[in-house]
Structures are given as C-alpha cells and as structure tokens.
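Yeah, one chain of the complex is gone here, protein chain that is, but the others are all in their spots.
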Amino acid sequence: MKLKLSETYQTEKEMICELCKKFYVLGWVSGTGGGMSIKVEDNLALIAPSGVQKEEIKPSDLFLIDFFLSTEHSASYSIVENPPEHKISACTSIFVNIYKQRASAGAVIHSHSLNAVMLTKVVKDKEVTLKGYEMLKGLEGSTYFGSHTLPILDNVEHECDLADAVGEIVAKYPSAHAVLVRDHGIYVWGKTPQQAKVHAECYDYLFSAYVKELHLKALNLI
Amino acid sequence: MKLKLSETYQTEKEMICELCKKFYVLGWVSGTGGGMSIKVEDNLALIAPSGVQKEEIKPSDLFLIDFFLSTEHSASYSIVENPPEHKISACTSIFVNIYKQRASAGAVIHSHSLNAVMLTKVVKDKEVTLKGYEMLKGLEGSTYFGSHTLPILDNVEHECDLADAVGEIVAKYPSAHAVLVRDHGIYVWGKTPQQAKVHAECYDYLFSAYVKELHLKALNLI
Amino acid sequence: MKLKLSETYQTEKEMICELCKKFYVLGWVSGTGGGMSIKVEDNLALIAPSGVQKEEIKPSDLFLIDFFLSTEHSASYSIVENPPEHKISACTSIFVNIYKQRASAGAVIHSHSLNAVMLTKVVKDKEVTLKGYEMLKGLEGSTYFGSHTLPILDNVEHECDLADAVGEIVAKYPSAHAVLVRDHGIYVWGKTPQQAKVHAECYDYLFSAYVKELHLKALNLI
Partner (left out) sequence: MKLKLSETYQTEKEMICELCKKFYVLGWVSGTGGGMSIKVEDNLALIAPSGVQKEEIKPSDLFLIDFFLSTEHSASYSIVENPPEHKISACTSIFVNIYKQRASAGAVIHSHSLNAVMLTKVVKDKEVTLKGYEMLKGLEGSTYFGSHTLPILDNVEHECDLADAVGEIVAKYPSAHAVLVRDHGIYVWGKTPQQAKVHAECYDYLFSAYVKELHLKALNLI
C-alpha cells in the first residue's frame, strides 16, 4: 500500500462532492441512492460512502480503495482510506469490476434515475437498443444513423452480488458505456469524470425519450 | 413548563428552516401546505407554524411544544415557545400522536406532494403495497424482494380530527415510516431529521413510479 | 398627481423583482409572458413593464400608476412613474379593473403557466370547479369538502380588450381569487403579495392535478 495521505486527490474528492450535488438536483441520487467513483491511479479509486445523503458528502467522507489490475472478475480490493464514521458502499465491488474490465474507464456514476428504471420496466429483454436521436453522438463511438445497445441485468437483493455479473457483461458489450440494472438504475462510466457525466446525461435523455416514444406510439401518435 | 429559552435548539430550528426551503423546491410545501417537526427531547418538539409560506420561515417562527409520553392516542400538549405572530399548526396533534405511537420517530415531515396525492387517487383501498424497486432499500427495514405497505387514511375537513386516526394506524403498521392521507399528502418520519428526509424522498420516488407503472400498464407497455 | 418619488415603494418594487425570478423558475413567466402588480396605496399600483424578460427586471423598471376608485369597469389610470426605456404592459387595465372590482386585492400575479393553459384546453365550459384536494384550503374561504369555482374567459388578440370582461367577471365570482383566460393563462390576486403567491401556487397545483386526474380517468385508473 503506497499511500496514506488523507489530503491526496483533493481535487478529485471535491469533484465527486460537487457532482453528487448536481446529480441530486437531477433526481439521480435521491434518498441515499446512487453514488460515484473516480479512478485516481491505475489501481486506486475514490468511492462515495454507503447509506448517506449523496448531496451532503464532503471530501473527508470518501473512501480510497486499492484494487489489483487483473482480468478475473472477482472484485478484490483493500481499503486505503476509511472515514471512521462511514460504511463502504455495497457497490464498491461493482465499481472495481468495471475498472478491471474496462481499462479506459476513469470514473463511474451510479444513478437511480427514474428514467432509467422505467425503461427497464418496459423493456423485458436482457438488452435495449437506442436509436434515432442526435444525442447518441454524445456517447463516444456512437453515430446518429447507427444504434447503441446496453445490457440490462436483473436486480438482486444484495448489491455486491451484482459484481460478477457486471464484470462479465461489461466484457461482452465493448461499445457500451453503461450497464442497466432492472428496477434499480444504471452504472455509467467514461474516460474522465467529465465524460462519465456527459455519458450519464445522454443516456438519461435517451431513456426518457425511449419511454415517451413508446407512450406516443401506444396512442398512435407516432 | 421547564424551558423558556428562545435560543435553545437553534441547530434544529435552522435545520427545519433549511429543509423547508428544499421541500419547497421539490414541490412538497407549495402554497402554505406541508410542514415539519423535530423532536428535540423525549417530550419536546419543534413545529413549523400554520398558514405561512414554509420556504420563508425563520428559526424564530417555530413553536416548541411539550407533550406527555403515553400510549393513549389523545394528542395533548402544551406550548412552550409561541411566536406571537403565528398560529399553531393544525397538524400539531398529528405530529404528537406520531411521536407517542412511534417512540423511535425523531422527526416528521408533512408533504402535499402531488406524487403522493395522485397515488391516493388511483388506490381506492385503505393501504398501498410498494414493491419491485431498489429504492425500497432506502426505507429502513425494507428489502428489494420484499414489499412495503403503507396505510391510507381518508381526509377530513379539520386536520386536527385526523390525529386519533393517525395515532391508531401508526400502531397498526409497525413497519411503515409514513401515513398517507387521501387527497391530501403524507406524514413521513425517521429516527433523525436526515432519515425522515431520506424516507420522504424514497416514498416520493416510489409513488411517482407506482402511478407511472399503472399508466404504462394501462397502455399495455408493461 | 401626488407623487413623483422614484425611490418610494422600494420594498414593494424589490418584492416584485424577486417574485418574478421565482415565477420564472416555476415556468410561469417564460418568454416575456406574465407579470405582476402590487397595490401600494388605495389608488396607486406598481406594474411590471411589457415585453421584457420578467426574471431580469429591476426596481427601476417598474411603472407606478394612479387609478380612480370607482365601481365602473372602465380601466382608467394615469402613469405616475414611467421608466423611459419601457412600454406600459398591455395587462395594466386588467390589473386596474381587478383592483376596482375587488377592493381586498392588494396584489395580482399574471402567469402563463402551462398547467393553467392546458386546463383551459380540456374544460370547454365558461368556468371550472375544483374539488377533492386538501390544497383547496390554501385558497382563502375554501374548504376541503367544498368546491371552488373559477371563471374562464376566452382569449382576445389584444390583452387590453380583456379588461372590461375581467372587471365584470370578477364581480360575478365573489369567492374566486383568479380569472382564467383560455389558451393564455391566469390572473390571481390576494390581499397581500404573499397571499397572491400562495393562491397562485395552490391554483397551479390544483390545475396540474385536475388534468392528471382526467388523464388517469380516461385510462380507467380512477
């Protein structure tokens, strides 16, 4: 374990806190739902704590974890900085497996957005294909005339039990920047925190549009 | 009457004012609707005043009441601090009965959220069961695969007349953290003001989802 | 003309500016729509200017008008303070007639809220009756078990041509605190600016609920 510097990565810590405030306004982390992680070194990541109001977190509330770069799915990690009053998030091993399977991921946002969740209610399949919107171009590698497919995992009782499934599915969908979890929400990543936020906004817009479009079709308006 | 300290509980008073501003933005206390209470001692609680814009209240606008801990439903209390220009809220006896019946409740939020009210329009029954959303886990004691049931009381003309019914129903639903009142709104509590807010946000999300889901089912989209 | 004091009524001027900012966030005065007036003396009222972004107005942008207290509908007035760069609002004579017909009105809010406008699309009648919501109690004189009826006028090309019709209809509906104008919006008043805002929020909530309820009934969900 190389680091034990509670003021290290202060910029990234502040960024997580600031972004969580914005996500709260967008309705993505209400209750104590959702969360965020930034990878600060190849094997080190900051993680928002579990079970707290995400819009209220301070830099000193964040966990710093060390994980081993490997292609195996088991989400092993050790805690480098542990804010004494907090519990590590149940989605930590999910974040870890995303970083392990997607080397380019530099940040992950977990949102409970109702747009994402309602989409998983109307799409019974194990994946959803998004197409027909300019906003697709906000997703790296996607085009307007192309389409973009995201996997949908079924939810489980204990979030940590999703970690292996997330790791496997991330490997199977190399063009996806997110995994949907039915009845639950979404994990979205990007090369940087900025790109993770852009991807999260584009997906949320596309999910909202997807359900609206189905709705208008059901009324023969499209 | 033990206390007459207008600056006592200043932190809790400021918290009520700050939270009411947030609830206004969420649409829970528009008009002069809704309100909030924090229990500051075993038998003492702060209560927002009646008939005023909740997003504008200051610490000096709050009432402090003393109530007797008993299991009887009658919501007796005496006023310890009475801001001269204000009228005590009609929901005071409801807050009191919630504290009496639910010893663990440390704060109560009363919201007129349209999500809550529309749910009571579509559910004709005397209770509603919420299930199928990860957000259930934000409600203490609930699980994703389980379900969570809330009582729905019919509204009455004078809010104070709801007090006994609220007291009885709170006792009958030990797992619930809230009582819905048809055409009116919701009373939500938690061990702390933070937990009350978390519960209120989770319920509001679940109510919105409940009506959306019914809507999508009516169009054969689910 | 008794006054020529550009700093008179500074508090009320600031209140109009501050409230217009809030109304913009609520979507009531987007474009350059909507407006606000406060009656500062028996025959004097401040009025927001025409054709400007309401969320940007400053105290020095406001008109001060002098009108004669009479029961006749003709909305005569003289301009006491005329910000040189602005045009007096086309709804000035409407505000004047409301003050003339409703002696208790101390402030009027004009909103283009889409909730109000969509209600006037679904209600073809010359009035709408609101009932079945606790929020009715935020409207002075209304009860939960009672109902509350508002007149709906048809829109005209030139807003000033509505003035006589508004004056007449205000006299005919003594319990109403507002007049709806089809395809256009609403004029809401109260004894004070605070009460006008409370009435406007309650009506907006009730209009939104009214259309939602019709929608859910059309799908047999209510």
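We call the chains A, B and C, going by the order they appear; numbering starts again at 1 in every chain.
One rule holds for everything that comes next: contacts are C-beta pairs under 8 Å (C-beta built on N, C-alpha and C of every residue); 3 or more make two chains touch, one makes a residue touch a chain.
Since we're looking at a predicted model, the values are computed, not measured.
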> Which shown chains does the chain we cannot see touch?
Replying inline: A, C
> Which residue from C:Ile16, C:Val117, C:Leu150 or C:Val170 sits in contact with the chain not drawn here?
Replying inline: C:Val117
> So which bits of chain C touch the chain we can't see?
Replying inline: 27, 30-33, 53, 112, 114, 117-118, 121-122, 155-157, 181, 183-185, 211, 214-215, 218-219
> List the chain A residues touching the unshown chain?
Replying inline: 132-135, 138, 143-145, 194, 197-198, 201-202, 204-205, 208-209, 212-213, 216, 219-222
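The working rule: only the chains that are shown with their structure count from here on.
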> Among line, ring, star, complete and other, which best matches the way these chains touch?
Replying inline: line
> Which whole number of Å gives the spacing of the CA centres of chain B and chain C?
Replying inline: 32
>> Two or more other chains touching the same residue: where does that happen in chain C?
In response: none
